[in-house]
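Not every chain of the complex is shown here; the ones you see sit where they belong.
We call the chains A, B, C and D, going by the order they appear; numbering starts again at 1 in every chain.
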Amino acid sequence: MNKPKMKSFTEPKTVTDYPLGATCPSDHITSINAGWRTYRPVIDQEKCVLCMRCFLVCPDGVIDKSSDRLEIDYDFCKGCGVCAYECKPKAIKMVKEAEFNG
Amino acid sequence: MMPKITAKNLTNDELFYGHKACGGCGESLAVRLAMKILGERTFASLPAGCMSAVSFIYPNMAFKTNAIITPFASTGAVAAGVAAGLKALGIENTYSVGFAGDGGTADIGLQALSGAIDRGDQIIYFCNDNEAYMNTGIQKSGLTPYGTRTTTSPAGENLPGSVTTKKNMFEIVAAHDIAYAATASVGYLEDYMMKVEKAKSVKGTSYIHILAPCPTGWGTPSEITISLAKEAVDCGLWYLAEYENGEFKLNKDPKAFTPVADYVKKQGRFKHLTETDIEHLETQRDKKWLKMRRDWNK
Amino acid sequence: MIEVRWHGRGGQGSFTVARLLGLAASVYGGKYAQAFPSFGPERRGAPVLGFTRIDDVKIGDRSELDGCDYVVVLDETLWGNDVLSGLKDDSIVIINTKDETKYKSETSHCIIAIDATQLALDYLGIPITNTAMLGALVGASKIVDPAHCIDAIRASMAPKIAQKNVDLFNHVYGEVNSCE
Amino acid sequence: MARKFISGNDAVAEGVRLARPHVISAYPITPQTIVVERLSDFCEDGSLKAIYMHVESEHSALAAAMGVSSVGARAFTATSSQGLLYMAENLPYASGARMPIVMMNANRALATPWNIYGDQMDSMFLLNAGWIQVYVEDAQEALDMMIQSYKIAEDPRVMTPFMVNLDGFVLTHTYEVVDVPEQELVDAYLPPLKLAENMMSLEAPKSLCITAGNNFNMEFKIKQNEEMNASTAIIAEVDASFAEVFGRKYHGLLEAIACDDAEVILITTGSVAGTSRMIIEEYRNKGHKVGLIKLRYLRPFPTEALAKVLKDAKAVGVVDKNISFGYEGTIFTNVNSAILQSGLTPKVHNFICGLGGRDVTKENIREMFDALLSSAAGDSCEKIHYMNVRCAL
């Protein structure tokens, strides 16, 4: 998986425990980009020819190509639609997010 | 020749993840791909601007590598200091890299960049050009094209939006006789990645100027970011070129341009432009290409 | 003093409506008002808040709202702790939804539900729900005179768009009931 | 007169439009941006006949304003935080040259850590710059001070640049009701800038921003200080004449609220004064002898006015939205010096709050008054109180 491991963040208990300087470890994502999406990209694995264009163009890098089929990290996908728009075989559909909420 | 980097052989590892940029943000794609090519031993310096604003929100840090926000004017200087510090400590095989916006490069950061090039500092400098100050809400920068509506270059009865033309940052940098400079577009990603790869082995300063559409500031749907950036090149308002060993090279010299009107009309920031305005843009474009073709195609 | 909190996403106009309410109450309604947004480094799509304060006397208070009388939720996907925080016992929650049942089950507060998205699509052709939600708030609460809201809408938009929004506002205003 | 429901930034832009500057040179920065956006709109639509200069940095924003002012034209600029510090070199430059430039500063925290919200570390940083500094409480005062500021700055006895400070977001981005005066009234009140001795002209060519070596330099500086101190009188004068014309007054250097018989007095600036007004009422209603000072000007510093109001106070609290690291809040330091020199000996307390946009709650103000009351009653308590901290020290 290309997604970084989520870090648990315990708020400093005292001012002294705050970081020295305006510092934080890198690779430190503590919360997901929850609910930014209106539409959700859904890959039709049948149609997908694994050209990897969607993987390349995703601004958020949420498409993972480590297995034999692409996977989207919906915790961080913003539903921008770039992947779908750029997919030549039209293997990605943007589906209204609400339908998944139900 | 370097092996070509493609979507297929590009590493799956993400070094820039979980940022809070808008959906479809061109800049964030430019940074993401650059980081993938540069790798884990990269030290990234980002001035104030969208990319730093969305990536270092305590306690959420989007860079996997070392990274630092710099004062708005200081990308070139901080990156140069990082390079000098690493060198002095003997920490080798690292890249000190700057990622600045158009405002952070062509306006307030120009001097520090110029100083770094002049000293030949070992840094790679990216100008992520979305043609306005986006982080503060779409104000005109030195790289805002003629006719662009921004919040400080309003379009109305008396003005057509921005009345100045886009600063020729690439040529300005090249005039410093920099070791390596290139233009790029998120619409031509393999070209871009090739240029990043090239910059990795340059001795001295490199500069890569990438056009990166901003759906929010340009008034465009988020999904068209890539194709719009491609169209910018295809219609001739942007160009792909390199400066190396003291010589310019046009990487792409289209026989015919797609209509500027098509490009422009997709964008809220240009909605007010009249036919005459668009013709003016085309004339400017043709003048520029005449010179580029004459002077750079040796 | 009446305090209203608006929940939406960057781009949905939740601060604009906070402002419209203040404008209606003050310039047109002769009262005093404050409207202010919450801001953050996150971008379009991220949750944002808007606030409106209305009072009969000049409002000196510059602190954040510590409680609020009305919460208006423009986007139901934002439902959660943030929406329910800082409510008084008699606070009213107004939410844009087709289906209120879920929400009613999760809180004891009075819930006013309205399918503002559908109505906005009907009236405006786009899913911008803020004037609809203003209609719902004012209809349910009567905290300002609807005529003043209409004045505020007209003063803030181009005439053609304003008219559509006024119609939408009136529709919702007329339809919504106050809390029983 | 028009009533509008606008933000503090809008009010500033309206005020500037009414003051008719010739040139606006500014660089965007949150939370000031709206001011310059509005002004570029006004320049576009012709409602303000001014040249809008898109400068490439704040250092140049003020430098360009100096060029404008040097030939006797009216200049306006606006900035905040990092921008204010980036132009720091040019502030004493302009004040030494006695250029009546007006600047709006949106008070915002300083990096690092980065933070776009309001505190007052930025303008406190510039207290030594030789600029007049006023802090406003609401959008109306912001608008009115754009007019007063030019009137004061351009007074031949003052001729000093002027900084109008608005708390970031809390004032800049909050909409409220503002009365916008008629242009004619303002025009009559604020006539065009008159060419002064320190301006260039074809008739009497001048050399500006000259060198004065160790033989003469000190006298230039003393003159500047003496005339800046003397500007306290003109500040009061202008506030009074403004009230006559526009019907609103701000009490000059400071406003004393319920201080006459007050045993404890809280000193505030800017938006905190607004919140505190509510609490003072509440405490007075409960019978506590509490008073409030809204300190409007930090330079010139109102030593005498302050001494007069504080003379019977047993405990004095100073609210600081800033820290001078390695010491204490800057306003506290300044107030204390005035108190000592006045021969008063109240107990003094510093309430540090609102850093990086931290909310200053009504409860916080109550805590301050409570601390002061118990101090006045003889209890010993901390000199420095950090308010609304989310964890233990």
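Criterion: contacts are C-beta pairs under 8 Å (C-beta built on N, C-alpha and C of every residue); 3 or more make two chains touch, one makes a residue touch a chain.
Since the structure is predicted, the reported quantities are computational estimates derived from the model, not experimental observations.
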Complete complex composition as a label formula, though a single copy of each is shown: A x2, B x2, C x2, D x2
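Methods note: only the chains that are shown with their structure count from here on.
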Inter-chain centre distance, chain B versus chain D - centres from mean C-alpha coordinates, in Å: 39
Whole-Å gap between the CA centroids of chain A and chain C: 31
Two or more partner chains touched - positions in chain A: 33, 36-37, 78-79
Chain D residues counted as touching two or more neighbouring chains: 111-114
Touch list for chain C against partner chain A, complex: 9, 45-47, 77-78
Contact footprint of chain C on chain B as seen in their complex: 20-23, 25, 50, 53-54, 57, 215-216
Residue ranges of chain A touching chain B (in the complex, touch as defined): 2-4, 7, 9, 24-33, 36-37, 51-53, 55-62, 64-66, 76, 78-82, 84-86, 94
